[in-house]
Each structure stands twice: as C-alpha cells, then as structure tokens.
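Report on the following structure.
Moving on to subunit A:
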Amino acid sequence: MIPLGHYVLLSAFLFCVGLFGVLTQRNAIRFLISIEIMLNGANINLVAFNRYFGASDATGQVFALFVIGVAAAASVVGLVLVIAVYRLRKSVFIDDFNLLKW
Partner candidate 1 sequence: MTETVFYIIAVSLCVFAVLSVTVKDVFHSAVWLALALLSVAGIFLSLDAAFLGVIQVLVYVGGIMTLFIFAIKLTARIGDRSIRQVSQQSVCGGIVSAGIFGVFLIIIYANQWNDMMLPPGQGIGLNGLGKALLTTYALPFEFISVLLLAALVGAIVIGKVKQ
Partner candidate 2 sequence: MPHILSTIIFLPLLGALVLAVIPARREALIRFTAAAFNAAVLGCVGALCVLFNHQNGGMQFAEDHSWIGQVGIRYSLGVDGVSLALVFLTALLGFLACLASDRIRTKVKGYFIVFQILMTGMLGTFLALDLVLFYMFWETVLIPMFFLIGIWGGPRREYAAWKFFFYTLAGSLIMLLGIVAVYFWAEPHSFSMITLARSTASLSPVVQGALFGAFFLAFAIKIPVFPFHTWLPDAHVEAPTPVSVILAGVLLKMGTYGLLRICVPLFPAAMTMLALPLGILGVINLVYGACVAFAQTDIKKMIAYSSVSHMGFVLLGVAAMNSTGFNGSLLEMFNHGIITGAMFLLVGVVYERAHTREIGAFGGLASVMPRYAFFLTFMALASLGLPGLSGFVGEFLSLAGVFVAFPSVAIAGAVGLIALVVLFLVMIKKMLWGSPGKGVSWPDMGLKEVCIILPLVVITLAVGFYPDSVLQYQKHTIDILVKLL
C-alpha cells in the first residue's frame, strides 16, 4: 500500500523542479515547459488527496480537470506570444526583453 506521503513528496519534487526550471531558464519556451511541470505536480497532489480523503466526491479530480484546461489555454497564449515576440526581436531569450526597466 502506498502512503499518501509519497504522492505528496512526488508532487513537491515535481513542483520544485519546475520552479528551478522557471528560475533558471533563459529560453521562453523552456520557461513554459517548466511551468507545465509545476502544474502537473499540483495536479498529482489534488488527485492524491481526493483519492485518500474524500473518495466519495470528485472535487479533487474536477479541479485537476480544470487545471489541465486552464494550463492548456495558458500555454497556448504563452507560446503564441513567444512566437510573436520572436518574429519581432529574432530572439527567444528572456533577458533580451527588458524594455520595461528604469
């Protein structure tokens, strides 16, 4: 039998790896990839708690579904933006887009 702790540990690990990815990437697309990893980490947590605690109702799973939906919408818009910016600045690296500085 798998204790709940392992699931939570797994999702925490995924979340932190995603966070590390977000903090260190220069490429905008890898940035979005890392965000996907973080979101999946959260999903695992949701479903795990739903299974272990409230198995009778489906709140956890419904939320996981919505997370997937929203993540999809977000990454679509993110990628399109990256492509639009790429078309303008011929670069995908985040530190090139620093117009909004002092």
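In the analysis below, contacts are C-beta pairs under 8 Å (C-beta built on N, C-alpha and C of every residue); 3 or more make two chains touch, one makes a residue touch a chain; residues count from 1.
The candidates came about this way: all candidates are chains of the complex that A comes from, given by their letters.
Predicted model, so just to flag it, every value in this text is computed and none were measured.
Asker: If you had to name the candidate from 1 or 2 that touches subunit A in this complex, which would it be?
Answerer: Subunit A touches candidate 1; the others do not touch it here.
Asker: Flag every residue of subunit A that touches candidate 1 in the complex, lowest number first.
Answerer: That would be residues 1-10, 12-27, 29-30, 32-34, 36-37, 40, 43-44, 47-48, 50-52, 55-59, 61-62, 64-66, 68-77, 79-84, 86-87, 92-95 of subunit A.
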